[in-house]
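Worksheet: the structure to be examined is printed underneath.
A protein chain is absent from this complex, but the other protein chains hold their places.
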Amino acid sequence: MTQLVPHIFNGLTLGLLFALIALGFTLIVGVMEVINLAHGSLFALGAYFALAIIGGSWLGDTAIGEWWLALPIMPRYILALIVAPILAGLSGMVLELALRRTYGKAPLYGLLLTFGAALVIEELIRLGWGTGEQNLQLPQSISGAILLGGLIYSKYKLFAAGFAVFAIIMVWLFLEKTPYGAIIKAGAHDSEMVRALGYDLARLRLLVFGLGAGLAGLAGVIMVPIWGLRPHVGIDVVIPAFLIIVLGGIGSFWGSVIAAILVGLSVGITGAYAPAWSMMSMYILLILVVGFRARGLFGKKSALEN
Amino acid sequence: MATLSDITRRSSQWITPQIFVFAVFLLSLPLWIRPIGLYQYIGIEIAIWIIFALGFNLLFGYTGLHSFGHGAYLGVGAYAFGLFQLHVGVSLIGGLLAAVFAAALAGAFVACFVSHRRGIYFALMTIAFGQVFWFASIKMHGITGGEDGLLNIPRPDLNLGVYSVSLSGNTALYYLIAVLLIIVTVFTWRAMNSPFGRILQAIRQNETRASFIGYEVWWFKWAAFTLSAMFAGLAGGLFAMAQESAYPDVMSLHQSGLIVMMVLVGGGLVNFWGPILGVILYFIARDVLGSITETWLLWYGLMFVVMVMFKPEGLAGVLAGLSKNSAETLNDLPVKTAEGN
Partner (left out) sequence: MALFEARNIHKRFGSRVVLENISLSFEEGQVNGIMGPNGAGKTTCFHCLTGHYKPTRGNIIFDGQDITGKPPQRISRMGVSRSFQLMNLFDDSSVIENIILALPDFRRRYAQATRSVFDDRELLEQARVILDQVGLLGQEWLPSLSLSYGNRRALEIGVALAANPRIVFLDEPTSGLGAEATRQLASLINKLRSKYTIVMIEHDMRFLFELADTISVIHWGQVIAQGTPDELQSNKWVQRSALGEVA
């Protein structure tokens, strides 16, 4: 049993990271009932933007470029952590504008459109950054290892997990405690009411999509030092995210957080006994849960069932 | 908007004029494919993928069940064909039967789980199962050869009793696949106008009403899924034979997505011939655009996005829109039945 503890800990960490990945996805599904299959690609895009900001090679041999590269890594990283998600969010907004054509049609069309968008973004990334594996530079203070209770942990993983908790709480507070959150939640169930309150539903959707895409980009910046950065990382990400929100129940915020942790634990614990099969365990988990509970753990009825 | 089921009256012939034209096109292809600048192997790929696409559209277009994990059954067919050749015996019929049977088994099993699910839940369950098969094909080294897959799968001869035909040449193999494709086309056309097929289309349109007029909806969904997996298995077996190998990539999500894109771009949601147009367009785009630019997938992806936005009826819808006449040839000629009206 005691040997299991580090695996459980690893699983929990992984689960929090999964929750971070699924956060933007949950938001968009919950409010707009759109499955954004480009979520993973926006995640990748965020990470590549961060890469470009930290690397700064596009600034060229100019004075600004030299000044920028002479700065220590920390301020560059912090800027990337802020600006890259914003850029991803803006890209998401462009996608939302295209997506408008599919509103009012079967959910299939939104799914297909974002699927095509994922392909396009991935190809654009190949075009812009090449096909090879890349690395995101990290500040010294969050790299390396740390000794905890006689076990070695990667400092960065702890930072990432902590950041995930922070982001989850911030999004939750935003949805629950601010007037914007109230409007967004109203938009999820009652678009009439949003109009009655005098808000522009189209703009609300644009902002929610931008926010969701921004969160995807943020997750990208945070996750990529752990998972590595390559153009098709998007596919590796979107499937677990999709799986987590269905497992948790479409439209349920905490459902998806709990599902993410369950998935993390199952991957972590399977990893202890059969490392080769660890990623497969999440699919089995999904099949078992959704096989018996059609709407996942905490799901409500949704238009996406049609 | 044109739809798959908006028929007025359909011919009850086995071979409709369109099928005849298509068969002539397929059988004459080796005569003109090189002169137009293509090569024989692309004909093989196109024919195999059309088999896959026609079977897939029974489920996707006709029954309205949006599977995003259909590459799995293509892969199961490919592995079954390879394993049969390598471990049981070199036999064309045996290999293809094994491919169809294995895919049917896998499809029937998965269908038990998914045929009670709807919409997005259905789509996700099919993805999850697709990933399970893909993972299994990578991890079960002993059977599947892991990431490398099964290599050096022999191309068995076609044994016609008295004489046997070698299929080692691509033209001979193409003819075999073309004949199978014609049979598949005739069967799928017939099936979609049979009681079974019409019930599937009724279920797509209105599941509730279908159960209120007495149909066990889940059984039909199960059967459609299994049937379409069988076609995927046949295509997979032929693919393994053409490639002389079977590897996990065939099962990847990428392939599953590709078939969805091809079927939609061609117009599979509104027309029987849509999947065929879609497959041909994809392979031509891959080779023609691919020879001009390395980023051809970007352009294909953009075209797909634009299609979903502005013309979800796909290429078949575009063609139908171009002229009323072509709309009629595409949408099945209205045929006067004998008793008239």
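Just so it is clear, A and B label the chains in written order, and each chain counts residues from 1 on its own.
The rule we apply is simple: a contact is a pair of C-beta atoms (placed from the backbone, for glycine too) under 8 Å apart; a residue touches a chain by one contact, two chains touch by 3 or more.
All values reported here derive from a predicted model rather than from experimental measurement.
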item	value
Displayed chains contacting the withheld chain	B
Touching residue (missing chain; options B:Gln85, B:Thr144, B:Gln201 or B:Gln243)	B:Gln201
Touch with the omitted chain, as defined above, among B:Ser28, B:Asn159 or B:Ser211	B:Ser211
For chain B, residues in touch with the removed chain	3-12, 187, 190-191, 193-199, 201-202, 205-206, 208-217, 220, 337, 339, 341
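Following the convention adopted for this analysis, only the chains that are shown with their structure count from here on.
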item	value
Complex contact set, residues of chain A against chain B	35, 98, 101-102, 105, 107-109, 111-113, 115-117, 119-120, 123-124, 126-127, 235, 239, 242-243, 246, 250, 276-277, 279-280, 283-284, 286-287, 290-291, 294-295, 302, 304-306
Chain B residues within the chain A interface of the complex	66, 113, 116-121, 123-125, 127-129, 131-132, 135-136, 139, 253-254, 257, 260-261, 264, 295, 297-298, 300-302, 304-305, 308-310, 312
